[in-house]
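Note that this complex is displayed minus one protein chain, with the remaining chains in position.
Naming follows writing order (A and B), and every chain is counted from residue 1.
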Amino acid sequence: MGYVAGVDVGSTQTKAVILDEKRHVVARAVVDTGSNVARAADRVIEAALAQGSLSPSQLSYVVGTGYGRFRVGVGQEQITEISCHAKGIAHVNPAVRTVIDIGGQDAKAIRLGEDGAVADFVMNDKCAAGTGRFLANAAEVLQLGLDEIGPRSLNAARPVRLSTVCTVFVESDILSHLARGRTVENILAGVHRAVATRVVALARRVGIEPIVALTGGVARNIGMVEALEAQLNVRLFVASDAHFMGALGAALFAWERAQGRAFAVKDQ
Amino acid sequence: MVSEVPNTYQGAMHARQKDLMQDYQQALARSAAGDGPPAVYLLVSGNPVELIHAFGLLPVFPEIQALQRAVRHESLPLIQEAEARGYSTDNCAYVKTDIGAWYRYSRSPSPTVPPPGLLLANYVGCQVYWQWWEQLEDFSHAPLYLLDVPFSRSRDGLPTPDDIAYVVRQLRELIPILERLSGRRYDPDRLRQVLQLSRETEELWSRIKWLAARDPAPFDAYFDAATLMAPLYVLRGTAAGRDYFQTVWTELEARQKAGQGPLERENFRLVIDGPPPWPYLRAFRDMFARWGAVFVASTYSGVGGLWEFGFRHQPDDPLTTLATHMLTWNVPNQNLRQRYDLLSRYLREWHGEGLVIHAVKSCRLFSSGHGDMREYFAKTLKVPTLLIESDLADPRYFSPAQMRTRIDAFMESLISSRLGRDAIS
Partner (left out) sequence: MAGVLNTLSLATDLPGLAAQVQEWLDDPQLSLMSRLKSLYQRPAVGYFPVYSPLEIFEAAGVYPIGVGDVSHDAEMALGESRFPSFVCSIVKSTLDLGLAERLRVLDGVVFHSICDAARNLQAVYARNIPQQWTDYLHFPQNFDSPAASEYLASEYRRLMRRLDAWTDRRMTNDDLLAAIERYNRLRSHLRELYRFRRMHPDLLSTRVLYTLVRALGLLTVEDSLDLLTYARGLLTRQVPRTRDSVRALWIGAFCEKPPWDLVETLEEAGIAIVDDDIGLAHRWFSDDIPLDGDAIMALATAYCRNAVPAAVRHVPLGDRTAALLQRMQKVGADVVVMTVAKFCEPGLYEYAAYRRVLAEQKIPHILIEFDEHMWMFDKVQTDIETFVESVLLN
């Protein structure tokens, strides 16, 4: 049957995973999404194929996921990132029962059934508090890179409290703290705590059952991991390639389709 | 199945509805031009439209006008007009659509709608109603009567004898006001005739709703039922209204027997709570239709009255029956526990396999507590439940991409749980 691929078109990064017939990952790639979503999907597949020394004709099935999946009609089939994250994590660690995913635009909590399928899920409401955007805005105000804010937040002695979790107002909040002489570390710890509070409230809606996994780009942020662990009072399972979980899930669906299996979004 | 689109079925019922609503619009326009009976502005919740018809007056529902403006994508400039005058982004968008229109046309919310002869604030469940009507009183200088209907407070939802007596007494106070406005004496026999016609309409409406419990449902009990609401509220209590619902019943029953539903195939039967996002009605419907999902029951279609559980107006005791309808037999005046019970019945008796909760920012009456509703259905009753959020008239609160992801993920999870069940069995 050849190879299959999953492409996750996120708001900031686009990821691809290629699997062989035995569902082994043979190649992965990530590119910045940029303004041209269609191009990002093409570029990431090219990059992954190059990494695996494969040609496009060797791909028998491609599934697209992520927020840009419909705009570009990625692959033969599109499946939501909720189903794909669940699929990916259940493959990597079948004991996971709760998935927390913090993306750039959305935060979500997914409860998995015994079979690894989505039993229930919730996503953030209109308010973007508790998403990666909030962290990104904070980093921007403090003129720090996204990869810096997590580690620096861990050095806080007295985390500040934010007066708002509104992405729109976080800037003035942070500036007020700076004006009062609060350290960047303490402010960052407050930012991470505020996001964690929102996300934990979200996760409570589906019910938090161990093992709890964190996926999505924010999983690489150690500050976020620790803030969530503190509030959930559990250790999080963070896969080493957590940000590829959506693409991996999409690739697993593609593998099932190539096998002629019934999962199916298009026809039952 | 992702290619499902709502059918474009157009029958006699649709042609007849178009004619009837045109007649009504013309009556409004005549009244606005000073020819015809005065208008009574009233609210949809548990509306006592029978009383208006009994005096030959013209009922006007500003909510229906606001939602029609939202469907026609005309609400946003009016909302912004109201916001420029000090109404908040957090106020109800129906109210702002209407108030924006008052600012634009000053004498009434539309050149073809008469100004109110009476503002009847039938305060049934929604408190914003009388706050809205307070503002209209200020704009129109028409008299306001606040018909105060106590909220359903007990677990079983039954009104107390004091509740009924209080509403009946107010209806008696309202009668001389309607006499003065119409120039007609109150004729109890006339009201009984109107109520008899309502009763026959209600019987038909109830049977229509139960049709959706069958397999397949011959119409969508959310999207299609919503389009039947205008005739149900405006024409209930008239012969034309009764005859219209006879047409609807005959046609939909025939379609059901022929196995025809609103979509090519009925893959999912769902139940929904909350008003529709009118500015995105078509897009919202398509998000479900493409999965073959049909709503077999909705609480929104019960805002004006709940008749599918046996309540009918009783012509022999006109005022008490009007009071009972307003107190008990409509969705907005029921407390949240009653709404949970109602939704459970819809899921059970209409054979729904999942619940969609649509929280709308404008309507806290519907939406306050929606997180708890989700908790109850998803965790206690183990019903697949989706909570989504937008607005009923403000297009700024609807994000198509976010909405679609949530709906798609919900449908995918329904499919995978079906597959799981199949695999087990």
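As a working rule, a contact is a pair of C-beta atoms (placed from the backbone, for glycine too) under 8 Å apart; a residue touches a chain by one contact, two chains touch by 3 or more.
Quick caveat, the model's predicted, so the values are computed rather than measured.
Q: As a test of the contact rule: which chains in view would the missing one touch?
A: The undisplayed chain, in the complete complex, is in contact with A, B.
Q: Considering the complete complex, identify which of B:G36, B:G56, B:P150 or B:P395 is in touch with the unshown chain.
A: Answer from the full complex: B:P150 touches the omitted chain.
Q: From the listed residues B:G11, B:G371 or B:P395, report the one that touches the chain absent from this view.
A: Residue touching the chain left out of view: B:G371.
Q: Just to verify: which one of B:K18, B:R169, B:R348 or B:K382 makes contact with the chain not shown?
A: B:R169
Q: For chain B, which residues touch the unseen chain?
A: 85-88, 90-92, 95, 123, 126-128, 130-132, 134-135, 137-138, 144-148, 150-151, 153, 160, 162-163, 165-166, 169-170, 173, 335-337, 359, 361, 363-365, 367-372, 375-376, 389
Q: If the missing chain were put back, which residues of chain A would it touch?
A: Touching the chain left out of view, chain A contributes residues 125-127, 161, 163-164, 172-173, 176, 179, 197, 200-202, 204-205, 231.
The working rule: only the chains that are shown with their structure count from here on.
Q: Could you give the separation in Å between the centres of chain A and chain B, each centre being the mean of its C-alpha atoms?
A: Measuring from centre to centre gives 40 Å for this pair.
Q: Which part of chain A faces chain B closely enough to touch in the complex?
A: Those in contact with chain B are residues 67, 70, 79-83, 105-106, 113, 115, 117-123, 125-126, 205-207, 262-268.
Q: For the complex, which residues does chain B have touching chain A?
A: Residues 1-2, 267, 359, 361, 371, 374-375, 378-379, 384-385, 387, 389-390, 397, 399, 401-402, 404-406, 408-410, 412-413, 415-420, 423 of chain B touch chain A in their complex.
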